[in-house]
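Following: one structure in structure tokens, then a few remarks.
A protein chain is absent from this complex, but the other protein chains hold their places.
Chain lettering (A, B and C) follows the sequence in which the chains are written, and residue indices restart at 1 in each chain.
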Amino acid sequence: MNFTNPFLNGDGDDKLHEECGVFGIIGAPDAAAACALGLHALQHRGQEAVGITSFDGAEFYTRRGLGHVADNFSSAESIAELPGHMAGGHVRYSTTGGSGMRNVQPLYADLASGGFAVAHNGNISNAMRLKQELVSKGAIFQSTSDTEVIIHLVATSRYPTMLDKLTDALRMVEGAYALVVMTPRGMAACRDPMGIRPLVMGRLGDAVVFASETVALDVIGAEFTRQVDPGEFVEVDFDGTIRSHRPFGDTPARPCIFEHVYFSRPDSIFNKRSVYESRKNIGMELAREMPCDADLVVPVPDSGVPAAIGYAQESGLPFELGIIRSHYVGRTFIQPSDSARHAGVKRKHNANRKIVEGKRIVLIDDSIVRGTTSLKIVQMMRDAGAKEVHFRVASPPTGHGCYYGVDTPERSKLLAGRMDLAAMREFIQADSLAFVSIDGLYRAVGLAGRDKACPQYCDACFTGEYPTPLTDLANRKDREAQLSLPVNEDA
Amino acid sequence: MNFTNPFLNGDGDDKLHEECGVFGIIGAPDAAAACALGLHALQHRGQEAVGITSFDGAEFYTRRGLGHVADNFSSAESIAELPGHMAGGHVRYSTTGGSGMRNVQPLYADLASGGFAVAHNGNISNAMRLKQELVSKGAIFQSTSDTEVIIHLVATSRYPTMLDKLTDALRMVEGAYALVVMTPRGMAACRDPMGIRPLVMGRLGDAVVFASETVALDVIGAEFTRQVDPGEFVEVDFDGTIRSHRPFGDTPARPCIFEHVYFSRPDSIFNKRSVYESRKNIGMELAREMPCDADLVVPVPDSGVPAAIGYAQESGLPFELGIIRSHYVGRTFIQPSDSARHAGVKRKHNANRKIVEGKRIVLIDDSIVRGTTSLKIVQMMRDAGAKEVHFRVASPPTGHGCYYGVDTPERSKLLAGRMDLAAMREFIQADSLAFVSIDGLYRAVGLAGRDKACPQYCDACFTGEYPTPLTDLANRKDREAQLSLPVNEDA
Amino acid sequence: MNFTNPFLNGDGDDKLHEECGVFGIIGAPDAAAACALGLHALQHRGQEAVGITSFDGAEFYTRRGLGHVADNFSSAESIAELPGHMAGGHVRYSTTGGSGMRNVQPLYADLASGGFAVAHNGNISNAMRLKQELVSKGAIFQSTSDTEVIIHLVATSRYPTMLDKLTDALRMVEGAYALVVMTPRGMAACRDPMGIRPLVMGRLGDAVVFASETVALDVIGAEFTRQVDPGEFVEVDFDGTIRSHRPFGDTPARPCIFEHVYFSRPDSIFNKRSVYESRKNIGMELAREMPCDADLVVPVPDSGVPAAIGYAQESGLPFELGIIRSHYVGRTFIQPSDSARHAGVKRKHNANRKIVEGKRIVLIDDSIVRGTTSLKIVQMMRDAGAKEVHFRVASPPTGHGCYYGVDTPERSKLLAGRMDLAAMREFIQADSLAFVSIDGLYRAVGLAGRDKACPQYCDACFTGEYPTPLTDLANRKDREAQLSLPVNEDA
Partner (left out) sequence: MNFTNPFLNGDGDDKLHEECGVFGIIGAPDAAAACALGLHALQHRGQEAVGITSFDGAEFYTRRGLGHVADNFSSAESIAELPGHMAGGHVRYSTTGGSGMRNVQPLYADLASGGFAVAHNGNISNAMRLKQELVSKGAIFQSTSDTEVIIHLVATSRYPTMLDKLTDALRMVEGAYALVVMTPRGMAACRDPMGIRPLVMGRLGDAVVFASETVALDVIGAEFTRQVDPGEFVEVDFDGTIRSHRPFGDTPARPCIFEHVYFSRPDSIFNKRSVYESRKNIGMELAREMPCDADLVVPVPDSGVPAAIGYAQESGLPFELGIIRSHYVGRTFIQPSDSARHAGVKRKHNANRKIVEGKRIVLIDDSIVRGTTSLKIVQMMRDAGAKEVHFRVASPPTGHGCYYGVDTPERSKLLAGRMDLAAMREFIQADSLAFVSIDGLYRAVGLAGRDKACPQYCDACFTGEYPTPLTDLANRKDREAQLSLPVNEDA
């Protein structure tokens, strides 16, 4: 079986990828089934592997698998292996570490204080350094996942309570994390001090639910209560008691703005705003900032659709499906050798020739990463007879890597990392190319603009301003410098 | 592996289903790879099984599998098992007969005249009677597929040439068929006298290509030449010679109008018209025939989108994604017992609450079959705060079964087969419900209206006027009548 | 899963192979479970594939699989798929035809007279000619098995009753067959006029049982009644009525003498004699005919053990396990390149060095086919320090192919087909080599000697005297002669 991400194969995909989704529920008689359904709604956040751990008051049970949630948790048998009123789960794209089954979360350990399971969305940017220290003291790691560092820090903490141990551990950790933790005492959900990765909270009857996005609450019929705040630890006991802690005091929040641009589902609420409306707003900003004399607005489906609707409404141009997306993308295909050049992209996207033939079109996509797909889409429009192709992008140029749990190519492979606007336009062979401005993006999410002194979001992929130190990266560059090797800026 | 149709699980699907897609190519060095890619583009026509047969000048090779094309034909090894310059394939929903591997097409037999492989889209409505006659003469059937009847009729035909044998066989056959046939002499493509099921023809360099839809030509970069005409047999030799025959003379064509409504992909050209434009036109007709005082037009994605764009453009109401569709539908899930009633449909569709809250919405879907999904969608809109929900359907009421290769529920399960308009509206709990008229539908596909004396399309699912006799059905009703059993009208 | 025959891999095996075992039971409430157990006891007759068909009074059910009985029929689920009081099954080595699942027996067809299932041990030596005739009349074959010819002959027979149709069919057939047939009316067991392949009959309470060997009766606790006689058709109805027919009149029997030598299990009764005793007797004849001045008698385990016990008892030499056989032979292994030459054979057989060191040994094996294993075993004994190695074979030289359902190499690969005794001894590098005489073999099975005019057994593999015409072989040689190709004598 082919377990690879169907969206990453061939040229059909050229996106940044959120690397994980987490879900937890406590106090529900069918916790594992709810968890499976919730993770299914988060499938877009990670398609490579999935795991669920449950607790029935006495034992922890774990089931992991490669592939999609539906490939692994659709049967009654699979759910019956996970008894109990508490369950937590994880979908995974790839993140730090290889792809073996032992890296599939939730990770679990029997500590002296009892069982401990954790599901983690994010990335710890000093994990290598912490691991070296732990191994030198005799710790044995079973995975290559950065998340296991957290478990070892908890296991070796001298503090008495689990909350104190966890706080002690997380104080040593730098980077981004949204955690769902299970112990025999209950569930805890934690978000890093800047809240880089999302985490929300809901209710389903007496049960308390945590999830990366509100759509996971919707699918199980839970009510969205509020987000877990940046730097907040929420503890939930089996009797339903909820306690909130802020062990790191108050620091300014910097949630990931790319959740609005692409990562979250449009029907989610992120940072108190509708993602769909944010995307439509970006399209409207783009129409105002970068208008275009054309006949049609055509989205690159599906991620470009909300911005294209916004662009069309603001510009008054008709919105048309000039590109049709297949529901059956599947994996890399053997290509017939003498077929047209673009069979790869055509498996996913096909021109709606009758619509675009002879027309001047505004193509709307959410972002440009390597630019390879954009080039092929522009070419496909021209092959279908489009007279002019104007490319409008619903985010600023993506010129910097992300170290907070997002799969980004090396800077040298990012189109905006190696070219200016004119060169990018030339590369994708569009008649014109324009991006929304960084301030336009901030306006679209309801702010007056970007606060340069203290940005309201993490926007490092656009600006290169990272909100945390990047210890492992710095160490690697030091080592490479000593070895006189060329240092790659953003790998 | 997922052997079941992901779209048919649970309540997330309530559609008529086209039951097959066929593809053939002759004269290409990598025929099997082109065939796999072409079938992939036809995946929406059948998700249950797939098969490809190739011929290398000496031997026929066949590979079959359950599930999607990408599950079975993505590897170089799978394609390498299918050498030769001629290949034909089939994707299958279910059609007549059980689901065993032996029913997966292309069917193949060693006849006295040599190898014979056939892929069939359609349904033979006197297959049972023909099979009884053949078995009584000593024929042994290896599948329960109606298509095997054709092979036995060819095998026992006394005519000398393959073309004559095939014509002889098809003269005995009643119903719908679009066939791709392979013999050691070359490829033949045949369409039944009324052309009920689609079949088109294209060119890729020196190779000749046949496919159920033009999108399968697009994906391999082939040029669309023309459709195979109703009643036409096209023979292609290995030297590229093409011969056209019309063994049944001229009969009026009756292609399936539901290809415009739902079956074909919007980017296909069917019966010389853009399917996307037909659907937009239906939406416009609907806006004219059944206007509505509302705030938003919301499509039931994805099949309702083109009609919704048409409705929005004609009515001037804004088009908004009030429902978000998941890309990861997967199979039936174990449901948490105390979750909201509608988790099933929510896995596929989720309300975009911020958009529909407090609004009067026009919901656009392509058709209503059982009505169960429609009810849940309406309820989902109300749960998300919609003030009014007006349901508009881009086809007339579907009140009759199809016997030409489409999976239809029994008439007693078709909403329009058991209720009038008022009852249907009550059933789905919409504030209003309206369907496009049958004449509106004919206008949308470019005609002045339906010609009652000689309808230009097969529209039996709407009108109950079947263009062929239905021998097996009549025989079954006779038998049931003799046994004094109640006869189900349309099962 | 192990699809290959573990005994055929590498050099560890150099035997003739019985190609099938059949089993049938009628009148038992758990027919399929008894059938699985019976086939398991016949596993040595065919390890490549297994199938069981059952009948519950209304429907036939079939389950097939590659590999061993235990791999496919150990679970309650697998047996539950096969309801009913009648079941028949088959284990298969390879026989005529490729290895696809469609060749796995029982074969089944829906005839005009109802369902018809057949399991066949043997080989039809005019199958190709019969198939050509059937195909030219329009028959379509689904397998490449010779057994399917019988089904088509039954299907096209003009006789009224099933017994008459089957007799009609078998009259056209030449070669060897032991058949278990199931129809909605009951079970029939047939053995070819000379009874080349074995078939016995037993009782388990009210149920009637048929099997290739008596061990299959033992394992289910059934009582051995008698053998099915050569040329006999036994019919058993669901009410327990048994009818015996002899449609071909009386012909002299010629059962396969190799069943005594190697094919049957030693605890079976074949042709009214204990196979174990026959083998011990052969060893005793060999000791008398070919005595040897040595220290020890060492069997090549396991098949050489009974003859070695006989040889030791008759000669007074001690019987010792000088070779130890592994229970875990498994499949071909990747060999370390610089290991000793004989790792292949050592996986199966290992010298018991302490026993053979410095000794003069008599090695006893049941037969020599290609001689490759014999050579390695002799070498292994010498490497372990044996002073002299005298090879004694408990059958005459095997110089001719078998066309009656036994897998034999081409004559040019049979050691005795290409060498005389002195050359054979030289080839296997033994100090002496001797075979039992053909008359000694006949004496060991209780006869005065071989009746040259009318041999009491089929011994064609030793004598080249085939008891039936070999039509397909003759046709092939004719064709090859016309093409001036060299003709292989016995392929």
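By definition in this document, a contact is a pair of C-beta atoms (placed from the backbone, for glycine too) under 8 Å apart; a residue touches a chain by one contact, two chains touch by 3 or more.
Keep in mind it's a predicted model, so treat the numbers as computed, not measured.
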If the full complex is used, which shown chains touch the chain that is missing here? A, C
Per the touch definition above, residue among C:I220, C:V236, C:V300 or C:C458 touching the missing chain: C:I220
Touching residue (missing chain; options C:I79, C:V104, C:L130 or C:A287): C:I79
Residue in contact with the excluded chain [from C:M101, C:I324, C:A423 or C:A481]: C:I324
Which residue from C:V69, C:M194 or C:V393 sits in contact with the chain not drawn here? C:V69
Touching the missing chain, which residues of subunit A? 109-112, 135-142, 151-152, 155-156
Touch rule applied to subunit C and the missing chain gives residues 1-2, 28-31, 33-34, 36-37, 40-41, 43-44, 47, 68-71, 73-76, 78-79, 204-205, 215, 218-222, 265-267, 269, 274, 276-277, 302, 305-306, 309, 313, 318-321, 324, 326-343, 346-347, 350-355
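Just so we're on the same page, only the chains that are shown with their structure count from here on.
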Suppose chain centres are the mean of their C-alpha atoms. Which chain sits farthest from subunit B? C
Could you tell me which two chains share the largest number of C-beta contact pairs? A-B
Between subunit B and subunit C, what distance separates the C-alpha centroids? Give it in angstrom. 52
When centres are defined as mean Cα positions, the distance from subunit A to subunit C in whole Å is 63
When the C-alpha atoms of subunit A and subunit B are each averaged to a single point, how far apart are the two points in Å? 37
